[in-house]
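Working notes for the structure below.
With one protein chain removed, the remaining protein chains of the complex are shown where they sit.
Per-chain residue numbering starts at 1, and chain names A, B and C are given in the order in which the chains are listed.
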Amino acid sequence: MKRYSVFAIAREALRYHSGWEKAWRSPEPKAQYDAIVVGAGGHGLATAYYLGKNHGITNVAIIEKGWLGGGNTGRNTTIIRSNYLQDSSAAIYEKARSLYETMSQDLNYNVMFSPRGVMMLAQTHHEVRGYLRTAHANALQGIATEFITPQRVKELCPILNIDGPRYPVLGALWQPRGGTGRHDAVAWGYARACSAMGMDIIQNCEVKGVRSENGQVTGVDTTKGFIGTKKLGMVVAGHSGQLAEMAGFRLPIEAVALQALVSEPIKPCMDVVVMANTVHGYMSQSDKGEMVIGGGTDGFNNYTQRGSFHHIEETLRALVETFPIISRLKMLRQWGGIVDMTGDRSPIISKTPLGNCFINCGWGTGGFKAIPGSGWAMAELMAKGEPGPLAEAFNMWRFKEGQFIDESVAAGVAH
Amino acid sequence: MLTLECPYCGVKADETELAPGYEAHLKRFGPGSSPEEFEAYMFARKNPKGVHFERWRHAYGCGKWFLAARCTATLEVFGTYPAQVSEPPADIIKKIQARRPEWKSGWQPDGKGTK
Amino acid sequence: MSTRLAKGGRLINRTAPVEFSFNGKKMKGFQGDSLAAALLANDQVMVGRSFKYHRPRGIVAAGPEEPNALVNLGTGARLEPNQRTTTTELFSGLEATSQNHWPSLSFDVGVINNYASRFMPAGFYYKTFMHPRPFWKHVFEPVIRRAAGLGKAPTQGDADRYEQAYAFCDVLVVGAGIAGLKAAKSAADAGQRVILVEQTPVLGGRAPVDDTEVDGKPVEAWLSAMEADLAARDNVTIRVRTVAAGVYDHGYVLADERVADHTPGDGRPKHRLWRIRTAKVINAAGAIERPLSFAGNDIPGVMLAGALRDYVVNYGVSPGDRTVVVTNNDSAYQTALALKAAGLDVPAVLDARASATGALPEAARKAGIRVITGHGIAKVKGGKRVTGVSVCAQAGEGSVTEEIGCDAVAMSGGWSPVVHLWSHCGGKLNWDDTISAFVPDPTRPPLNHDGSAMVEVVGAASGDLDLSGKPSTIPPVWVMPQGAPIKLRSKMWLDYQNDVKVSDVQLAAREGYMSVEHTKRYTTLGMATDQGKLSNINGLAILADSLGSEIPQVGTTTFRPPYTPVTIGALAGESRGDIFQPLRRTPMHEAHEKAGAYFEPVGLWRRPYCFPRAGETHEQAVHREVNNTRNNVGLLDASTLGKIIVKGPDAGKFLDMLYTGVMSTLPVGKCRYGLMCNEQGFLSDDGVVARIDEDTWLCHTTSGGADRIHGWMEDWLQCEWWDWKVFTANVTEQYAQVAVVGPNARKLLESLGGMDVSKEALPFMQWADGTLAGFPVRVYRISFSGELSYEIAVPASHGAAFWEACTKAGKAFDAMPYGTEGLHVLRAEKGFIMIGDETDGTVIPQDLGLDWAISKKKADYLGKRGQDRSYLASPDRWKLVGFETLDGSVIPDGSYIIASGTNANGQRNTQGRVTSTYYSPTLKRGIAMGLLKHGPTRMGEVVEFNTVKGGTVKAKVRDTVFFDKDGEKQNV
Partner (left out) sequence: MSDPVSALNGASFNGFASVREVGPLGMISLRHKGGAALTKAIKAAVGTKVPAQRKIEVAGDKACGWMSPDEYLLVLPYGEVGAAMDALAKALDGEHHLAADVSDARAVFRVEGDKADQVLAKLSPVDFATLEPGELRRSRAAQVAAAMWAQDGGFTVVCFRSVAVYVMGLLTHSAQPGSELA
């Protein structure tokens, strides 16, 4: 792999950039691998990367139905944060966040991690108490967060209307080292690094069946034929249920649509990520200048990658109230993705009823921020056959015994 | 943006007049049931890419829950019917079969069901 | 030079001059002008700077596909960045400024990027700016961000208002060109309800510009007859200035009507967002002309041939005196002819095709225009304005055969049908070799709710480019000249706004970004505010060529709504300010406002948090309210409490399933506290249930829970136990409810006069109907404070009057109103749990020591099976206890109880957390409740709560009842 640097660019500029090599190879599949990862999104590629980097397993194929990074990795609002409440969530998201800090250097690919800070607005007293609880939990989890005053909120984000008549801002949970990254670059950076380790990324190759013998996985049938493997990792958000069915088990998952949108680009006016959960909306400004906006999920099973438009309207009315200056901007593009929702809205990184077959799914609406941590934990699980401390709580059997990892811990409101 | 006809009041309801309720025809397992039965009832969800039976409430209307047979891959609606049944009515099954001859998945929790 | 012609201009009214300004310079146009036309009429050809290289950019198009000519429109609370001049109607007083430059349009420091463009190919930023690590956030990113972005960020809220409206029809026709008008008429003839939307202010589309005949009639005559015909019909609605922005599932179409964009401040809504449900969409949106890729094709003065013709014919504006036309198809000859007819000079038509023998080329030759076939442009000369072109053979590598001086270039690379609305919901496309374009495949349409085709396509949008039904032929010309070397290719713009060149797409392909989506994202091709309307097809043709593949194999990127950008204010609609969200008010709301209440939102309700007096902090007010309630009497507006009637022969059985306790045995006239769990077993709501008569119960829920619990009841009654005879009614809003609480409560009620509220007549946990001060009331003797307490329900229409009566009568007993925070403190002093504080969706009643409210005898209740699960039944769960800090301080809200050591992930171990923590004005110290592992067995033990600053607060474990343990005060 030729290193990327400003000098390489200068050298190539002189010959009109004719000397750049392919970022990743596009090989045909071999007959047999030590491990196959199904799904070349961020999570799948990160899994493969850490299989190689942390565990020395490089005879790996990453099989992708479409184009790499084309699922939710390329459709999200690129927020990175780890200010979670529950210990297990905080651990894996903080692992991920800390890996994002050095990802550009580790991968020699600029993923533009921008620790500009993430604030979650508290707009009711109930929310204030909830975020104070998270701040206390984070203090014990080693995650730098702080509950800040409305005045500090306004300083950090001057375009915020903190005195809205309806939901004045009472404070915010602030994670200064949270931020954003360039989503496509994460997939491309991992892909380039995996390819450089000798791994095969096989795009436009759909898995049609999972084969096993004596309860152990032996390989997958694909549109490019049978490919044998000793270990199989399924990392296919949105289509986990289909793949699980091929492997003979059912998941506690529903696939629903999640939507996002961007405005036309304007000059920089917002240097933090703001999430307003009372009114359901969040927004940041991309390096291109677009306001990147997301909201809530639909409430029904849907594989079309198209959501219901009223959710976009709900999000925008919330954000116009919160950020009055966006009213005259224009929505440039809206899109949807398919997200896996589990029974407790937390992910699954788990062994499965099928031997040597592992699954990583259920990231719901929060997958992008977890990519490196998720890959790290999944690689450990696949390499050792048993979960490490990061993955342990996320096993798929926790529901049966009621051992929830519930981040949506706000039951009703008070009397 | 779905429209579903409420079988109780006959209104072709806009999605915004409805509240979704996920999988239909679940059988409740209470005290005395096995962990597997209870887990299946609470969590294991049919999440088909294709024909699905689901619950909707005409929340901004007559307030009644009803059931819909819908394709999750195309959003085609095969029909809606009242909730007071433990399996899809025969005419709905027939409509699905007419539109999806290849349809095999059953509606029962164990994957079996009328075909 | 670009100027207004002495005559012509079918859309302008020369008797109505309009003044406007551009970059502060006063200019004149006419009513009917687009802003772009008016700018051209004032010789303002250069109007902006590109996104990445800050190159000078001029007007290219005449419609929504315009990538360059975007301006900041208006100022202050009416500033609208990125406004497309080509679709902006000119109005008097319009103020526009150009974008993306500093310090000025003609001298822009950012143009340095242009000179360094060789070092900034597609995706260069992925390969650098990585060291040293902090520099990305602090140095590189800020520089990039400042250079990027387009329009000015507004600094104020929006001065205008918006609205939305619903419409229903059988057929929605999009586009009022000839094809759309015909489709509308034939649907109307068939008796269908038709809505026809047109994005411009006028009907007719392109046909009048080209002065064609329709059905044997001159186009203008045909049009006026058609307009009159449609206008006379009841079943046709025509909406101009309305863009169909997106097609969504089940025939849902969003259309954005620009009601008052051209009359700002006239009081009408700026935009109206239509939400249309239609059985069928007929897409008659026409086609968009494609640019040609030759070096310097982005220099101001290079325009689409059709657009140039629009300016001449529609607005009487000539973008140049001498225009070279360059094309690969016949349509551009119409521009040459139109220019000639307007008395302008056309030195040559360069036609990339080997021969041009159609009627139009012949007409051009006849008109004396020089036609050079087999040739194209090697390079456009000029900087901020075209000065000439170098001509070369299309087949070669760009050797210049001739130089032609000119001040405008009209280019046509063919036409792309507007397939967006067809594709939004999954309609598929075919590649049509004849016209070198993607066209809708009628056998694979987007589907409606019943599986039928939801969209139909007619006219140019279907690939029928001249509406003759005969296929036009447009051969592919993707690069000009065909063998252009890299030096030329790196000056051929594909995406003008985002500065993506032919060489960038080729680089992406070379680097393995082979999927069209990869190329788009890597190069940013098609991601600008025109969403690739001009660039996408040319770009993917280059990509296909680079990959040695065919265009249909490479495919398109996904077409996502909206077709053109939609103002966010329109999408938010009326939901702003006072009607942003419904705000639920109790009947006493105004009285609270008058009393100076500080409100808090509780769900959609607004409840008084406290009633601060002059000079008081909220905290002081709460303490005063609590003390007064304990010592005298307090009044609480409890109207928001949920009230649900459950009635029927099976109502008792039903409530026994719903609550963890037994409600069927509750005697008539009595009240009982109950808990509800979800099927997982987690506590979801609580409240007092009153037995009204033999088969009627009234269930109180939490304020936020009324609708949810009513829905929950109906869910079980309708979907599980549908044979049970139970009816429910949510009567929450029928009653205003006042809690009269404190030692003087009885005296106060007695002074109102009416029913007997003595201990004997109305003991604790009973209710009675009667009158007080003449009001019909139902009085519940229940207490959430530990005080003598009555909750009095009165019909909501009398609520305000009853509250006033209580307040007046209360004066004699030192009554004061108290708010929700006082309520919280009062209940915490008594160790009563609060849903949402002690519970968070993961807590079961057993955790809270509420086993007494769970029936051991019942075989089943909702949540019972869930609570049997090992993790919920574990003896190691955190359980509710009270805490008393050693120093009397208040434990911080949200604090955790630390345990020794760390877990496998290096996180500090915990053994519990605080759930309610207050300063108790009664006890004059901090009090708290919380969950602690094995809590009830650890009385007297000292535990440590963490603080966010790193220290801890020590507290002793105790029971949860801090005040009046024996309940003497409430039982008087």
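Rule of thumb we're sticking to: a contact is a pair of C-beta atoms (placed from the backbone, for glycine too) under 8 Å apart; a residue touches a chain by one contact, two chains touch by 3 or more.
Predicted model only: the values in this text are computed from it and were never measured.
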item	value
Partners of the unshown chain among those that are drawn	B, C
Contact with the hidden chain (one of C:W605, C:W767, C:F832 or C:Y896)	C:W605
Residue touching the undisplayed chain, where the options are C:R585, C:K670 or C:H934	C:R585
Selected from C:F91, C:Y333 or C:F775 as touching the chain missing from the view	C:F775
Sole contact to the chain not displayed, among C:S355, C:S399, C:Q734 or C:T937	C:Q734
Candidate in contact with the missing chain, chosen from C:G267, C:G368, C:G615 or C:G951	C:G267
Positions on chain B contacted by the hidden chain, ascending	8-11, 14, 16-17, 59-64
Where the unshown chain meets chain C, residue by residue	161, 163-168, 193, 237, 259, 266-269, 272, 275, 277, 574-575, 578-579, 581-587, 604-605, 645, 647-649, 696, 725, 727-729, 731-735, 771, 773-776, 795-798, 800-801
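Going forward, only the chains that are shown with their structure count from here on.
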item	value
Chain A-chain C separation of Cα centroids, rounded to whole Å	21
Distance between chain centroids, defined by C-alpha means - chain B, chain C (Å)	29
Junction residues of chain C - those touching two or more other chains	248-249, 252, 680, 866, 869
In chain A, residues with contacts to at least two other chains	304, 308-309, 400-401
List of chain B residues in touch with chain C within their complex	1-3, 14, 19, 21, 28-33, 35, 38, 42, 55, 57, 59, 63-65, 74-77, 83-84, 99
Partner chain B, residues of chain C touching it in the complex	248-252, 277, 447, 449-451, 679-680, 711, 714-715, 718-720, 722, 859-860, 864-866, 868-869
Chain A residues within the chain C interface of the complex	4-6, 8-10, 13, 16-18, 20-26, 66-70, 74, 87-88, 90-91, 101-102, 104-105, 108-110, 112-116, 123-126, 128-137, 139-142, 146-147, 159, 161, 165-167, 179, 182, 184-185, 188-189, 203, 263-269, 278-279, 285, 287-289, 304, 306, 308-309, 312-313, 316-317, 319-321, 324-335, 389-390, 392, 400-404, 406, 408-415
